[in-house]
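Below: one structure, written as structure tokens.
Note that one protein chain is taken out, while the other chains of the complex remain in position.
After this line comes chain A, so read on.
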Amino acid sequence: MSSSSTTTTTTRLLMLKASDGVTFEVEEAVATKLGAINNMVEEEGSEDLICLPNVNGKFLGMVLEWCKKHANNNTNSDKGNDEVNKWWDKEFVMDLDQNTLYHLLMAADYLSGTELVDLLTEKVASMIRGKKVEEIRETFKIKSDFLPGQEEEIRKKNSWAFE
């Protein structure tokens, strides 16, 4: 890893191709917020077209939209950027349905978008936090697969929490 490899400031454009053939033209500075793409750029150097067979156009688009917003907010060297990012992140995850949330999380994880994975896992955690067992099952449509007596045993072991 060369320590002085600060990418040139002239905007270079990358082509990203999703599994369904949809392509996106993105500034390098934006796309390299994603660890996976950053690695490909560093390894393959001049390659301008990057194929991403594990993510489809819809969700790649959403991931890139998030990257773009964060890249823009960070270049405006204004104070209060963190506030803007936070506010925007909140809007971004507010109305996600579970299906979209799941596919976005998969896409962000696949592309190694650490900050975005953080945001999305926190969103899922907030859907579990403070809920009772039945409510968690209801939220994620899970059926209990415990054998008779098993659930009772766990309840007994931590009885202080279930009174």
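We take it that contacts are C-beta pairs under 8 Å (C-beta built on N, C-alpha and C of every residue); 3 or more make two chains touch, one makes a residue touch a chain; residues count from 1.
Basically, contacts and distances are computed from a predicted model.
Enquirer: Pick from "Centromere protein X", "Methyltransferase type 11 domain-containing protein", "F-box domain containing protein" or "acetyl-CoA C-acyltransferase" the UniProt protein name of the chain that isn't shown here.
Expert: Answer from the UniProt record of the missing subunit chain: "F-box domain containing protein".
Enquirer: Where does chain A touch the missing chain, residue by residue?
Expert: Listed in rising order, the touching residues are 98-99, 101-102, 105-106, 109, 117, 121-122, 124-125, 128-133, 136-137, 139-147, 150-151, 154-155, 157-158, 160-163.
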